[in-house]
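Only one protein chain is missing; all other protein chains are in place.
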Amino acid sequence: MKGRGLTLSEVAPLVQADLVGDGSTTITGVASLDAAGPNKLCFYASTRYRKQLLATRAGAVLIKADHVDDCPVPALVVRDPYYAYALLANELHPRDRAAPGLHPAAVVAADAVLDDGVAVGPNAVIEAKARIGRGTEIGPGSVIGKGAQIGENCWIASGVHIAAGCIVGNNAVIHSGTVIGADGFGFAPGPDGWRKVPQLGIVRIGHDVEIGANSTIDRGALDDTVIGDGCKLDNLVHIAHNCRIGAHTVMAGGSMIAGSTTIGSWCMIGGQSAITGHIEITDGVTITGMTGVTKSIAEKGTYASPLPAQPVRKWRKNTVRYLQLEEIAQRLKALEKTFSALKRRTPKDT
Amino acid sequence: MKGRGLTLSEVAPLVQADLVGDGSTTITGVASLDAAGPNKLCFYASTRYRKQLLATRAGAVLIKADHVDDCPVPALVVRDPYYAYALLANELHPRDRAAPGLHPAAVVAADAVLDDGVAVGPNAVIEAKARIGRGTEIGPGSVIGKGAQIGENCWIASGVHIAAGCIVGNNAVIHSGTVIGADGFGFAPGPDGWRKVPQLGIVRIGHDVEIGANSTIDRGALDDTVIGDGCKLDNLVHIAHNCRIGAHTVMAGGSMIAGSTTIGSWCMIGGQSAITGHIEITDGVTITGMTGVTKSIAEKGTYASPLPAQPVRKWRKNTVRYLQLEEIAQRLKALEKTFSALKRRTPKDT
Partner (left out) sequence: MKGRGLTLSEVAPLVQADLVGDGSTTITGVASLDAAGPNKLCFYASTRYRKQLLATRAGAVLIKADHVDDCPVPALVVRDPYYAYALLANELHPRDRAAPGLHPAAVVAADAVLDDGVAVGPNAVIEAKARIGRGTEIGPGSVIGKGAQIGENCWIASGVHIAAGCIVGNNAVIHSGTVIGADGFGFAPGPDGWRKVPQLGIVRIGHDVEIGANSTIDRGALDDTVIGDGCKLDNLVHIAHNCRIGAHTVMAGGSMIAGSTTIGSWCMIGGQSAITGHIEITDGVTITGMTGVTKSIAEKGTYASPLPAQPVRKWRKNTVRYLQLEEIAQRLKALEKTFSALKRRTPKDT
C-alpha cells in the first residue's frame, strides 16, 4: 500500500464508513490530528482533542456521527473510530516483513521442520525437531528449543527464547528478549538446602497472542502454563508456572502472576499489579495498576489497592497514622462506648 | 532412567521410604494425583487434595504415615513427601543435557579454558581467559565475558550474559535472558549532569544457585556483589551493586534489592517486594509479596506491607480517608480530650 495510497472512496468500505466529503483525496498513511498533512488519515475518539480536530489539516478523520459537524475536513463516519483506525493503520502501514528464507548465519537443525515462507534471521537457532509454521518470521538471535512448535504467520522478533517443547499458536507477535518456557520456580526445602523440583510441563500459547519485550512465561511443573487466544501481554510481564490465562485478557507492563493462578477471559490487568498464586479470577475483571490481589475474585468488576503519591511531608504523617490504625480504631470504639454510657446519664437526652 | 523405569522396591530405598503395597509396580515418571496413570508416582502433602488422593489411579503415592490409610494405591511412606518427590522426580526425569563439545557456530576465544565435558551451544560466545568448569553447558547465544569463571556442572541456558570477571560456582542453573555483572547504577551529580562512577567490583555467585529468566545482578562499585550458596532467585529479580545475599535465601519473581544491602541466610523474599539500599536483614526473615522494606530488620519473623485489592468504589472511599489519616487522628485526639473534660463535669460520673 505504501507509496501508492488509497482514495477515500476506496478506504471507506474497508471499515463500513459513511464518507462525508470528497472521495478523491489520496490517503497514504495515518497520523495524529496535530501532525497530519493532507494525505493522512486521523481518528477522533474523545472530545478531549476537540481543539486539535477543529484545527486539523488531515486528509480525512474517522469520527462518530455525533461529532461530524466539528470536522473541518472529509470525514469517515463509523461507530468506533479507534477500532476502524486500527484496521486501516494496519492496511496502510503493513509490517516490514523479512524475506522468506534462511539467513546463512542462521543455525537450523537438520530435523527441524520449516513450512513454506518461513524467514529465519541471522544467528537465530532452531533446534532439533522444532516446527515453524507457514509464513512465520524468526528474528536475529532468537532461539527456538527442541521440539518447540511455532504457528503460522507469527513474528518472533530478535532475541526471543522459546524453550524446548513449548507451543505458540498462529499470528503470534513476540518481542525481543522475551523468554517462554524457562523452568518454573519450584524447590522443596530440605536439611541441606532447597532441592529443585523438575519442571516437566510446557507453555501453551493460543492464537493471536502478542507478548511485549523482556517478559517471561514459565513452563508448568507437571501440568502446562496456558495463555488463551487473543491475549495481549506488555513488557516485563511475568507469568509463573501452571497459570492459566483466559482468552483476550490483557496485562500491562510489569504485571505479574504467581504460580497456579487462573485468570478468566477479557480481564484487564494494570501495570505493575501482582496477583498471588493458587487463586481464581473470574471473567471480565479489571485490576488497576499497582494493585495486589491476594484472594480469588468471583465477581466481575474493577478492583484496586494502591495508595496515591503525596507530598513527602504529608505522606510521612499519614504513614505514622497508618501504623497506628488498629490503635486508632480501638480508641474510637472505646470513645463510642463511654460516650454512649455518658449520654444515657446526661439530662434532657432524648 | 527414562523409558525403563524403576520398580517401587527400587524406588523406596532412594528416599528411605517404607513401602506399603506391591513393590513390583514399575514407575516411569511423576505426575499429579489427577493425571497419573498406573506407572506414575505422585506426592500427597496437603489434605486440600484429599479428594484427588482418594480417586487417584497412580502407581504409587509418596505420603506421610498419618495419611496412608487414605491412599488407594501403593504408598511410599516418608516424613516429607514433597522433598522425597523432588529427589525422585530428578531421578526419573533427568535434564536433557546437550552433548559435550563445541558447536561449530560457537565462538570461543583461543585462551579460554574449558574443562572436560563442557558443551557450548550455537552462537554462544566465550571470551578471552574465561574458564568453564567440567560438565557445564553453555546454551545458544549466551555470552561469557573476559576472564569470567563458571563452575562445574552448571546449566547456563540460552541468551544468558555473564560479564567480564564474574564468578559463578558449581551446579548453577541460570535461565535465559539473565544478565550477571552489568554495571551497577552509580553516578555522581555534577554541574553538567551525572558523571558515571566506574563499577570495578564483580558478581560472585556461590554453589548450587538457580536464577530465573531476565533477572539482573549488577557488579559491585568497589567491592563485589555476592550471592550465597544455595540461593534461588526467580524471574525478573534485580540485585543492585554491592548487595550480599546469604546462603539459601530465595527471592520470588520481580523482587528487587537496592544497592549495598545485606540479606541474611534462609530468608524468603516474596514476589515484587522491594528492599531499600544500605540496610541489613537478619537470617530467617520472610518478606511477603509486594512489601516495601525501608529499614533494617534485626528480628527473625514475617514482615508485610501491601494493601489488598478492593472493589474500586470501596477503594476510592478508603483512599480519600487514608489521605486524611493525620487529620482523622487529630480529630480523634481532640474528641478524646474534650470528652475527658466533659466527663469530669457530668453528674453521677463514677
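As written, the chains take the letters A and B, and residue 1 is the first residue of each chain.
What we mean here is this: contacts are C-beta pairs under 8 Å (C-beta built on N, C-alpha and C of every residue); 3 or more make two chains touch, one makes a residue touch a chain.
Note that the structure is a prediction, hence the values are computed from the model and not measured.
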### Summary
Given A:T56, A:Q149 or A:S176, the correct residue touching the omitted chain is A:S176
### Query
Taking the entire complex into account, which one of B:T7, B:T26, B:T262 or B:T276 touches the absent chain?
B:T276
### Task
Please give every residue of chain B in contact with the chain that is not shown.
107, 123, 125, 127, 141, 143, 145-146, 159, 161, 163-164, 177-179, 182-183, 185, 187-190, 193-198, 200, 214-216, 218, 222-223, 236, 238, 240, 254, 256, 258, 272, 274, 276, 287-288, 291-295, 297, 301-308, 310, 314, 317-318, 320-322, 324-325, 328, 331-332, 335, 338-339, 342, 345-347
### Query
In terms of residues, what is the contact footprint of the unshown chain on chain A?
29-32, 35, 80, 82-83, 85-87, 89-90, 93, 95-96, 103, 105, 121-123, 139-141, 157-159, 173, 175-177, 208, 210, 212-214, 229-230, 232, 234-236, 247-248, 250, 252-254, 271-272, 289-290, 306-312, 315-316, 319, 322-323, 325-326, 328-329, 332, 335-336, 339, 342-343, 346-349
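As a convention for this text, only the chains that are shown with their structure count from here on.
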### Query
Just how far, in Å, is the C-alpha centre of chain B from the one of chain A?
25
